[in-house]
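Sending over a structure as structure tokens; questions will come in a sec.
A single protein chain has been omitted; all remaining protein chains appear in their positions.
In this document, chain identifiers A, B and C correspond to the written order of the chains, with residue numbering beginning at 1 in each.
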Amino acid sequence: MTMKSINKKAQQRDAEIISNKKVGAYHHMVFAVGDMATFAYPGNFVAISVGGPNSSMVLRRAFAIYRAHDRGNYGGTIELVVAPHGQGSKWLTSLPVHSTVDMVGPLGTHFGIPTEPVNALLVGGGYGSAPLFGLADLLKSQGSRVDMVIGASTAGKIYAPLEGKRTVNSMSVTTEDGSTGLRGRVTDLLPKIIDEHSVDIIYSCGPMAMLAAIQKIADQHHVLHQASIEESMACGIGVCMTCVIPLRDEDGILRMSRSCIDGPVVDGSSVIWDSRGSIPHGTLGEPRG
Amino acid sequence: MTMKSINKKAQQRDAEIISNKKVGAYHHMVFAVGDMATFAYPGNFVAISVGGPNSSMVLRRAFAIYRAHDRGNYGGTIELVVAPHGQGSKWLTSLPVHSTVDMVGPLGTHFGIPTEPVNALLVGGGYGSAPLFGLADLLKSQGSRVDMVIGASTAGKIYAPLEGKRTVNSMSVTTEDGSTGLRGRVTDLLPKIIDEHSVDIIYSCGPMAMLAAIQKIADQHHVLHQASIEESMACGIGVCMTCVIPLRDEDGILRMSRSCIDGPVVDGSSVIWDSRGSIPHGTLGEPRG
Amino acid sequence: MVDFDFTASLGTARFPNPVFTASGCASSGKELSQFFNLTEIGAIVTKSIMVKPRSGRPTPRMAETPSGMLNSIGLQGPGIDDFLSNDIPWLVERGSRVVVSIAGESVEEYGVLARRLRSVSGLSAVEVNISCPNVENRGAVFACDPSAARAVVEQVRRSLGGELPIIVKLSPDVTDITEVAGEVINAGADGLALINTLLGMVIDIDSMRPKLGGKTGGLSGPAIRPVAVRAIYQVRAKFPSIPILGMGGVANGRDALELIFAGASAIAIGTATFGNPTALIKVRDEMAQLLTDRGFTRFSDAIGYAHRV
Partner (left out) sequence: MVDFDFTASLGTARFPNPVFTASGCASSGKELSQFFNLTEIGAIVTKSIMVKPRSGRPTPRMAETPSGMLNSIGLQGPGIDDFLSNDIPWLVERGSRVVVSIAGESVEEYGVLARRLRSVSGLSAVEVNISCPNVENRGAVFACDPSAARAVVEQVRRSLGGELPIIVKLSPDVTDITEVAGEVINAGADGLALINTLLGMVIDIDSMRPKLGGKTGGLSGPAIRPVAVRAIYQVRAKFPSIPILGMGGVANGRDALELIFAGASAIAIGTATFGNPTALIKVRDEMAQLLTDRGFTRFSDAIGYAHRV
């Protein structure tokens, strides 16, 4: 299986907004990015400056790449699915078509694609489903079976475009309020699907708590798990050390690793999931006493 | 002669941009302001928040009211002439029509209108000519003679709309580079006009150095001088004490007075013009030692 | 929001709500009254008054900075006599709660001011601004010298008598603000006001000199809010029972909540009023809503909430 690796092709450029459409609780946004699109793999993200020239916001915002197209009417494009959440994302989603933003990307690791066909289960929470559709296409094209489970708190927060649904072998939806699909959480469905389709690998993207719960299930069922995580990032390019998570590396050493460089896609079994907000015991250089 | 007095009718409201046109180096901007227009007199100013909701600029910007109309297609309107100078004014002038801004006004003192017809000379520097056109109309309507002199560094910075030129009895223009009108400064023309038309009062608005030079001429020729001054203002409403200038009040006491409340229009002879950047000797509470 | 108990207190003083003007950012109140009724807010804290009239510093007196501003007003004011005959009666007649801020150049001057306030009726509290240069000690700022700070507060306590609460306003420009806090609490402060401005400078890159007439100035506005929250949190952690009037960069209800949760018993609004004359009303209303949303029924329960274990 190809290992995920850091994208070394990052560039910084102005990206023109080609389209900005509200879809449920999100905005589907398309940016003209030239050859930035050529080097983008499913799981990579971009980082965008927010607030315009007089902005009081000094940090970029990271967004997982939903789709990237090499060439089209506008040259290369990158598509994002953005939730208008706080100051920065509200500013971004409010921009009219033809505005330009300052974009850095593609950044981070991407999902590893097996060299042989496998049975893959893709699990997305909220806008976390976005990067999974491009991944599904890739997996299908090399002959894998792809089942998908998408969950959110409520119907408007399920991002599942029609063409995406068509590609996959099966698509299940859960909402916590039952407003669409099954009432409950994505993890409620996983054991059954894993068994039924002899799943080899889970690919996931969504809130940390969801990813942690998926890892438990992956462990129980002895399946691989590649998770795309989301920690607060100040720089997105590996220079600030704010975005760390406890990761056990190949030599078995536990380190606080940068999720923007060693992630966002990581091997789920290497993460110490329970220890957000603390330095796990045994971490290299942990505080004494 | 009616004394200028503080405008106590200030209100804070959203003002929609009805028109925003580039005129030479400036933008002529029209705002729908409801009954804020009703209480605006020539010399008053408004204060506008700049930079939008994520702005790093915490202070309003002050703009002299160019014209105010009680009622029209858009209800009351206020017009400004804005020079795209720094961050705030560039943001303002870049706004598309139908944007709204947060506006406080009308603020400050206004030009005093004589009860009897007089011979008035209006002198404007740069965008400082703007408030003089409304004043000219008022003076003409009560039977005064109005001569006007407008100066700037270069032609593009002369603000003199056609309809404005028509109202006045004479209009002279000076530029420092001679690109339009006479090469030189406004003050070069004043002595002659004062003599020729037996000027009773000068009304001026423009850079402080120009106002100071006018005061010298007014003193020499024993004419009254109402000057609209421009000091950096943090609040525009009299609460911060940043905008002070040394003014001698009616009792002869020299005080650091707020140009947003006791101005912007002041009796030119009451200002200690030479002392910008210092506290003049004799000021109430001047530093000891 | 009808059921929300918004009353606030600082020492023995009671206020209908915890939103005050910050000293020096509302002059003596009158100017704001065309935008809202002054009884709508918790209190007017007046501009620091000195014994004698004072011209303040030369202009320019301000410079905008990223999410903040510098000011170098230099305590311009009419002096205590003029202030007591003109400004105070106007406020008291209209039913405003009034906190008088005083500033001196010597321990003695603070005493003179406090004595003058003793007999003034209608005041809620006295704020002692000790961020002033002490002319008797090479211009060292009282607030930056724990023993000088202590001496001022002891003097004010003596001269004022026992009625009015004394709120001592501290500077963040010190190595350990809890040390200064401890000194002034021991000297008899009934409350602390945190924080005054940070010392800053802007250089005009065209004139290539300091932009302000007074060269340095005080930095205020949202830029300094994290410093204010930290100072309030530290002081609250060490002295949990001393009331704190919190300020520094508050422009909306969310900002105010940060200071309240850190430990402030009331909030003062300074720079935000310059950008928005009705900022105080905005902060008050948003705060009540946000606290209600979070299940608080009394403002006082929210004070210092971030310290719970």
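Here is the rule we go by: a residue touches a chain if its C-beta (ideal position, glycine included) is under 8 Å from a C-beta of that chain, and two chains touch if they have at least 3 such contacts.
The structure presented is a predicted model; accordingly, all values stated were derived computationally and were not measured.
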item: Touched by the hidden chain, restricted to displayed chains; value: A, B, C
item: Given C:Gly68, C:Gly104 or C:Gly213, the one touching the chain that is not displayed; value: C:Gly68
item: Contact partner of the left-out chain, one of C:Val128, C:Ala181, C:Ala262 or C:Leu280; value: C:Ala262
item: Residues of subunit A (touch criterion as defined above) contacting the omitted chain; value: 8, 10, 12, 49, 56-60, 102, 104, 231-232, 234-245, 255-256, 261, 276-279, 283-287
item: Interface with the unshown chain - residue positions in subunit C; value: 63, 65-68, 70, 144, 173-176, 198-203, 205, 208-210, 215-217, 219, 221-227, 229-230, 233, 249, 254, 257-258, 261-262, 290, 294, 305-306
item: Where the unshown chain meets subunit B, residue by residue; value: 56
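By our rule, only the chains that are shown with their structure count from here on.
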item: Identity of the most central chain, Cα criterion; value: C
item: Euclidean distance of C-alpha centroids - subunit B vs subunit C, Å; value: 35
item: Intercentroid distance (Cα basis), subunit B paired with subunit A, Å; value: 56
item: Rounded Å distance between subunit A and subunit C, as computed from the means of their C-alpha atoms; value: 47
item: Interface hub residues of subunit B, defined as touching at least two other chains; value: 56-57
item: Per-residue overlap in subunit C, given as positions that touch at least 2 other chains; value: 66-67, 222
